[in-house]
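Got a structure for you, written out below as structure tokens; questions coming shortly.
Omission of a single protein chain aside, the complex is shown with its protein chains in their original locations.
== chain A ==
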Amino acid sequence: MSTPTPTPTPSPTPQTATARIHNIGYRHYDGPRLGIPYARLSLFTHSLRGAYGLGRSARSKILPFALAAIMAVPALVMVAVAVTVGMNSLPIGYTEYALFMQPIIGLYLALAGPQLVSLDQRYHTLPLYFSRPLEHADYVRAKAAALAAALFVFTAVPVVLLYIGALLAKLSPADETLGFGKGLLFSAVFSVLHAAIVLLIASLTPRRGFGVAAIIGALTVPYFAVTSVQFVVAEQGSGSLDSVGWLAMLSPGSLLDGFQGALLGGTTEFPHQYAPSGAMGAGYLAVIAGVTAVCYVLLLRRYRKAGL
């Protein structure tokens, strides 16, 4: 069981590749084993990096970084305009930016979601995770947190750029800092809701293509349906526009739009710039929390019997 041969002293001048010594005996590991919390954290960082193609081939880095760059371009242009022209406010609110860039975010999610979970299914890597101390719930938790964090970075970077620009343009620091804080809060809520929905969809198929299509579909179709119905209702309806506010709950995009309009002082894209009341905002928040929780529970169920 011990080393069969004593390791010979290597010659002082290593000349050829064949002079290497391969037969070093097996060494046991008696260092620390850091257990489940560490494994979960490692899976989180690994997945977060994976969401940007880090640790994978060069080709898989192109799209995430290209999309992140596109995400930042309008912010840079706005900042440039604000600084040169000397406007007294930014052309777009901090909480509105992510909504304005939704198509790009949708593309990024369609890329990152399947990257995080579909590949483990497609290449049957799941049994390797679950034959280790990690429990199924740890896997779900790490993956969901990783996607939410990746998306937060994706949506918060332009918000930071806007804030820096606002300060350079010598806009009121107090107002801008408050707006910036709300922008970050909105990014967080946006990321958590979208991560839960997208991960659930991605986890249902090992096929990346299906995942991409299903995610884009789930993010766009309800949004456009809700928006069209809202406009029809607004045009035909008489009196209160509250039905427009209620309808907003039916798609993630309009739900978040309503949320930032009602609670974070932003302007909605709703017809007639309908501003939902605070009570409606609380409703939005409840729906956001509810949808996130339901998706998460379904994800746990999806993985309960997975592996091996």
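Following the convention adopted for this analysis, a residue touches a chain if its C-beta (ideal position, glycine included) is under 8 Å from a C-beta of that chain, and two chains touch if they have at least 3 such contacts; residues count from 1.
One rule holds for everything that comes next: contacts and distances are computed from a predicted model.
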"ABC-2 type transport system ATP-binding protein", "Multicomponent Na+:H+ antiporter subunit C", "Sporulation and cell division protein SsgA" or "Polar amino acid ABC transporter inner membrane subunit" - which is the UniProt name of the missing chain: "ABC-2 type transport system ATP-binding protein"
Which residue of A:63, A:119 or A:157 touches the chain not shown here: A:119
Residue touching the undisplayed chain, where the options are A:36, A:73, A:178 or A:232: A:36
Touching residues on chain A - with respect to the absent chain: 1, 4, 22, 24-29, 31-36, 38-39, 42-43, 46, 55-57, 60, 119, 123-125, 127-135, 307-308
